[in-house]
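Let me begin by handing over the structure; questions about it come next.
A single protein chain has been omitted; all remaining protein chains appear in their positions.
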Amino acid sequence: MKDIYIADLANFNEGALFNGFFLVLAKQLRTTKTNKPYLNLILGDKTGQLEGRVWDPNDPRIAKDFEKGDTVKVRGSASHFDDRVQMKIDQLRVALPDEVDKTDLLPSTTCDVAGLWSQLLSFVESFTNPDLKLLLTTMLNDPELAAAYREAPAAKQLHHAWLGGLLEHVVSLLTLADRIATHYPLLDRDLLLTGVILHDLGKVRELSWETGFEYTLEGSLLGHIHIGAVLAERAIDKLPNFPPKLKTLILHMILSHHGKLEFGSPKLPMIPEALALSFLDDLDAKMQAITSEFDKCIREGKPADELTGKVWSLDQRQLLNTKRWLGEEKTGNRD
Amino acid sequence: MKDIYIADLANFNEGALFNGFFLVLAKQLRTTKTNKPYLNLILGDKTGQLEGRVWDPNDPRIAKDFEKGDTVKVRGSASHFDDRVQMKIDQLRVALPDEVDKTDLLPSTTCDVAGLWSQLLSFVESFTNPDLKLLLTTMLNDPELAAAYREAPAAKQLHHAWLGGLLEHVVSLLTLADRIATHYPLLDRDLLLTGVILHDLGKVRELSWETGFEYTLEGSLLGHIHIGAVLAERAIDKLPNFPPKLKTLILHMILSHHGKLEFGSPKLPMIPEALALSFLDDLDAKMQAITSEFDKCIREGKPADELTGKVWSLDQRQLLNTKRWLGEEKTGNRD
Amino acid sequence: MKDIYIADLANFNEGALFNGFFLVLAKQLRTTKTNKPYLNLILGDKTGQLEGRVWDPNDPRIAKDFEKGDTVKVRGSASHFDDRVQMKIDQLRVALPDEVDKTDLLPSTTCDVAGLWSQLLSFVESFTNPDLKLLLTTMLNDPELAAAYREAPAAKQLHHAWLGGLLEHVVSLLTLADRIATHYPLLDRDLLLTGVILHDLGKVRELSWETGFEYTLEGSLLGHIHIGAVLAERAIDKLPNFPPKLKTLILHMILSHHGKLEFGSPKLPMIPEALALSFLDDLDAKMQAITSEFDKCIREGKPADELTGKVWSLDQRQLLNTKRWLGEEKTGNRD
Amino acid sequence: MKDIYIADLANFNEGALFNGFFLVLAKQLRTTKTNKPYLNLILGDKTGQLEGRVWDPNDPRIAKDFEKGDTVKVRGSASHFDDRVQMKIDQLRVALPDEVDKTDLLPSTTCDVAGLWSQLLSFVESFTNPDLKLLLTTMLNDPELAAAYREAPAAKQLHHAWLGGLLEHVVSLLTLADRIATHYPLLDRDLLLTGVILHDLGKVRELSWETGFEYTLEGSLLGHIHIGAVLAERAIDKLPNFPPKLKTLILHMILSHHGKLEFGSPKLPMIPEALALSFLDDLDAKMQAITSEFDKCIREGKPADELTGKVWSLDQRQLLNTKRWLGEEKTGNRD
Amino acid sequence: MKDIYIADLANFNEGALFNGFFLVLAKQLRTTKTNKPYLNLILGDKTGQLEGRVWDPNDPRIAKDFEKGDTVKVRGSASHFDDRVQMKIDQLRVALPDEVDKTDLLPSTTCDVAGLWSQLLSFVESFTNPDLKLLLTTMLNDPELAAAYREAPAAKQLHHAWLGGLLEHVVSLLTLADRIATHYPLLDRDLLLTGVILHDLGKVRELSWETGFEYTLEGSLLGHIHIGAVLAERAIDKLPNFPPKLKTLILHMILSHHGKLEFGSPKLPMIPEALALSFLDDLDAKMQAITSEFDKCIREGKPADELTGKVWSLDQRQLLNTKRWLGEEKTGNRD
Partner (left out) sequence: MKDIYIADLANFNEGALFNGFFLVLAKQLRTTKTNKPYLNLILGDKTGQLEGRVWDPNDPRIAKDFEKGDTVKVRGSASHFDDRVQMKIDQLRVALPDEVDKTDLLPSTTCDVAGLWSQLLSFVESFTNPDLKLLLTTMLNDPELAAAYREAPAAKQLHHAWLGGLLEHVVSLLTLADRIATHYPLLDRDLLLTGVILHDLGKVRELSWETGFEYTLEGSLLGHIHIGAVLAERAIDKLPNFPPKLKTLILHMILSHHGKLEFGSPKLPMIPEALALSFLDDLDAKMQAITSEFDKCIREGKPADELTGKVWSLDQRQLLNTKRWLGEEKTGNRD
């Protein structure tokens, strides 16, 4: 485990010393106004990112051979600039392969992954449709797929952009979808839940999450919708006697889950389950984005009656944290 | 109670006699190709509408003084034209004021209105926020408002376009919203449910439902969003000490519940409860529209593997009734 | 071969007799104003469609057991109504399975299919990239796929909506693409031509063309873009050592060939070949639509200086047949 | 009255001393490259805003207790950086409550407010409709509302964004509307002028203008359209016997005055007066925005044949000052 | 002058005789259900259009040689069908060249054309800019252009779609523009009025109005914006020493007067005069369309509290005739 995190450094006094492992997110050689060269780095871990400066890049204690994407061990002191903290770096070396855990370096779900996974499995266990149950059991028992499913983020940014985000998003959706399915008799519950579990499957190959969250080249060119539909189709085709109608419906749900052509779905939802899936997927993503934004405002110390910054996934809208704002009113009333 | 309904006439043989009360939805004097004048009527009741023809408008048994919007008693026989049934009308008179019940003439919820109403009240009863509970209790105890709330359709057409449709839509939404609220901790449950109950309140004055569902002139010029917000604001202003923050939030939910400016909301949802409300409102309306469309296909005898007609509220999309289609497959598999 | 075609009937005098095979495109029981039942049919063959009427459906010479989609043999006479011809039908029976050729009943390419097919094969033969050459040779040698490829229309309506239309469209595009590829050095010719050949492959399962051109249910729910990509992927996966980069590029071209998300492509063209393909596909479809529209104006006897009707695939635009209009000028100048 | 304004400082020589009152628009602690902390301020008054720097924040002559929004007295000298002037600040203290006039600190109309107000009143005086005249007289006699109406800006930015801007905008519109009303007989003049006076009424609560122009939280959540409609409705409801038709029409004009749903009007203009109002409101706002932009170009010394910068309220369009450009031509011709 | 007009026929009793001149707007040979051929005509004059039927086309009193676009003399009687009147035609012949005046056959301005023309000229007379005054005087003195300008409709349909409509529209705009110009000092009055006079000049060649209002082929392919700009440019180029800046500004106003690219202007308004012109042009067209719609409702006997039909040029909006609706209220109050 790491000793010190980016988030901790925010509270360091001027000159306080630190020593820890970070991921190199950017590296640039610059010069001062007096023409002295220095290194400007962006270092990160799962708690955030920070600028760091190496004022003397030729110092022998500074490694020469590190690049963006490397994990490094860094020693230095805190320095304040424009009300923000910076790292003044005195020593830097590339980390050894097993010195640090990847989940310490990239943002990661705060939920228990094993717990989420067993929730997912028990939803599948509850299916009454034997074909869908067999399909999902088979897929989730594939060790390679299961490992990726547990680790993948749900997005590069925007919502659930952290390790385990895909699984966290799916389990949240399953709970919701289960409740919706009991409310509307026209919905086939098992089919809807199957759609939930498989809708973002393609993200395990659209995204890479080794050193930051990036689109793979395959992901950029084909997209998770197509990749996921093909993964599902292949799994289905390995099952003898899987009903062809169910296959078509599952693929349709994956293809249409973005809900609109202009959001990259090649087909609009044409069955009730696909329509419900696209609504819930959108709602859950937005609710998570709002939660993150509210957390950020609290971390940054914004007052409760100030709107958030502009939220990208809500068309640059600014939001108000209702519960927090109302909470203050109660307090205010007491006095 | 009426003896005979429009829906019954569809199964009448050529020439079979009928005798019943209907609403006049349209009335037009036409002439045949041989220049004989005749009356073309559209008659309706809660089960639908049908064309009727009076081939001799001067027959003394045919009233002269009836207009669109009147309820009439009609005697005649069934006549088939282009595979559709028509009424051949021999006698017609205006109905007396109490001869027939309005709920027999206009489409009406198939749910038990008293049951829906008590579901609504028990949701309010469950509130922990005393201000919101008091507000809603007060409003729903207003006899005039309560009567309109129980009777109003939720729309002129599109979804829940029947007497009691508003109440049915709201109770469906309350169940959904309650489930969503427990899923997302950032949602204030009582506030969200208050939004659900009040969001379409303005429909009680935007629409009239005496003789068919029409927009009132006030409704056309001001819209139910504004009308509802003003109704809520007035009710709030009568309560001493109602927290001003809660008032602003309630009004915001009403104003923003269409979710987009181009759908007539003057404000976009800026609090989590408003966002959730706009999602659920849209989902419930679409689910109901799909249900109606599926029912219509079954009534019309369409095969299970044929898509529905183009659904207006889903951008002219055609849908597939999953459960029905899969049901056939099972049957097919058994043999 | 058929003796008489729909197009011939347009020139029949009132009462002239005919006797031929047609496809039943619609069938409806109606009644006259004097309440006599009659059958209204739409009958078609490869040259067009025409209304037909059976004034006495109970005549024993009129079959009872035919439906929309059947091929029938019909005997009757021409009848003029509103300047248009109608069939007055006296006899009607269902055709025997081999009495008539499908290509006589549905519109069909006017090109020689064998010639188009050998043009297609010689383009493949010209490839220098051995992987792409092997892939296409293998696919086009699959008898089932090849038969469908030769027979499929390119669309339900709009452009190349006739048997063999897909092949005709592809061969036209290959010629174009070959010329473009030599013009722009950044284009990989073989890759572009591969995209041309495979881009609409999914139409062989999106559409059915047994009795009129219809979307299959699978086609409606999944679309030819996804279906085609999966067909291509399966063919590729059967070839050992097919370069994975080429696979990704081929799939990308299929997915992106509609050029815009709102036209149903889940990805925008991101390689030069995909961009060129989407341009040429669009251009060829529009050029063919214009050609058809111009032909129709000539058939209908419109003067050369009158614009066409509104062309659906060109945003309801009206067009002018330049060559025809200028031709008149020349003639006019000579006098 | 203030002695020295931001606009004056632009012409100060390097090192010239100043001493005056300003509003603190922003305050930030930064450090120099050599890690010395300094204060970066944005100071403003009605003539503009300027950056100021306190190089030694610990100097006892620099107040510790001031914040964004405070009015301060500042002593220092001009300093040139990148062709722009900066304030080098040596002394700074918070101003006493009455030391400086708010209209000196915030941009303010250049018109005479009393004159504008009496123009407004004489328009009302000219009404022939007694109901509308009584309504407006009553509202404008409300001292609190009248004070806010005289002081409010018409917008946060974009157009008439200064104290008194609302009144200035309304009086300009009244003159225009009066002229239009006499031109089109279908317009009800008094109704149109009533719409003009009330259309932006909600801005008195949507915006705050104590220390800069900001949206209030209520303004952000409800918007001036709703707020204004409610203010008008309340005033109307206090008048016994106000005709309900007039009330509906007035509210409709307020609700629809943005002219399009996507501009935040929940209803489109459906009466001639509402349509005319939305046109004139838009035209006047754009004319004022152009005037401001032209003034800015002249202040900045741009040549007459150079287009303006991109104007936000005109879709980032660049404009040409016709009169100025033509004026130069005359001059040019003389020589 | 014509003796009888289409509008008069609406009030004819069944069988009442008429005898008059009309324009043939459509001509079609149809058959009755009993297969008897008859002629269906649409006949029109300046007051409207009506269906007419020739039940025996072979009657020697019915001319054989007339076509769409011809003026005919017709004798027959009124016949009522579906509450609408129809002409039963007994005699029909082509009119002689001078038997009837074109202004009786096509809708025509109700204003005095000579009066409008002298208003136009006196606006030009009032110019202080000698270049603009000379340009317009020269153009309006061109007899051919002046004749077309006085006669042209302003549109094919939508607004001012009648003979003299262009002139009527321009004179209305001049009055408005003159008032606006005195209100905004940044506007160059003479330049703005020049733009008003020339903005739709191209309509004299875009439209033809000999036998109904149609687009010319040149008009369809080039549009009145381009045609008008070229006409103006040519007139300018004939004047020696016309200032090139003024020329550019005039052309810019013509090119940009539709206000948006998607409305066919190749340039957006970039000078204040062009912006004002596009606003006023749009406003005047809409006001005229509303006036026509209100007149139509009164003619059709619609009650004052019923909205109009959907108005095409106002995005299918329905409107309320304020003055008429309020008028009823007054009347109602008096009783």
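General remarks:
Per-chain numbering from 1; labels A, B, C, D and E assigned in written order.
Note that in this section a contact is a pair of C-beta atoms (placed from the backbone, for glycine too) under 8 Å apart; a residue touches a chain by one contact, two chains touch by 3 or more.
Remember, it's a predicted structure, so these values are computed and weren't measured experimentally.
Just so you know, the chain we are not showing touches A, C, D, E across the whole complex. Within the full complex, the residue among E:L251, E:A276 or E:L319 touching the omitted chain is E:L251. Across the entire complex, the residue among C:T47, C:S172 or C:S265 in touch with the chain not shown is C:S172. Only one of the listed residues, C:R61, C:R84, C:K245 or C:K296, touches the absent chain: C:K245. Touching the omitted chain from chain E are residues 217-218, 220-223, 225-226, 229-230, 233, 248-249, 251-252, 255, 261-267, 270-271. Think of the hidden chain as still there; on chain A it touches residues 28-31, 33, 35, 37, 217, 220-221. For chain D, the residues in touch with the chain missing from this view are 32-33, 79-83, 305, 307, 318, 320.
The rule is short, and it goes like this: only the chains that are shown with their structure count from here on.
Chains that touch both chain A and chain E: B, C, D.
A count of C-beta contacts for the chain pairs B-E and A-C puts A-C on top. Separation between the centroids of chain B and chain D, computed from CA atoms only, is 46 Å. Once the centre of each chain is set as its mean CA position, chain A and chain B turn out to be 43 Å apart. Of all residues in chain D, those that touch two or more other chains are 217, 220-221, 249, 270-271.
Every pair of chains meeting the touch criterion is listed here: A-B, A-C, A-D, B-C, B-D, B-E, C-E, D-E.
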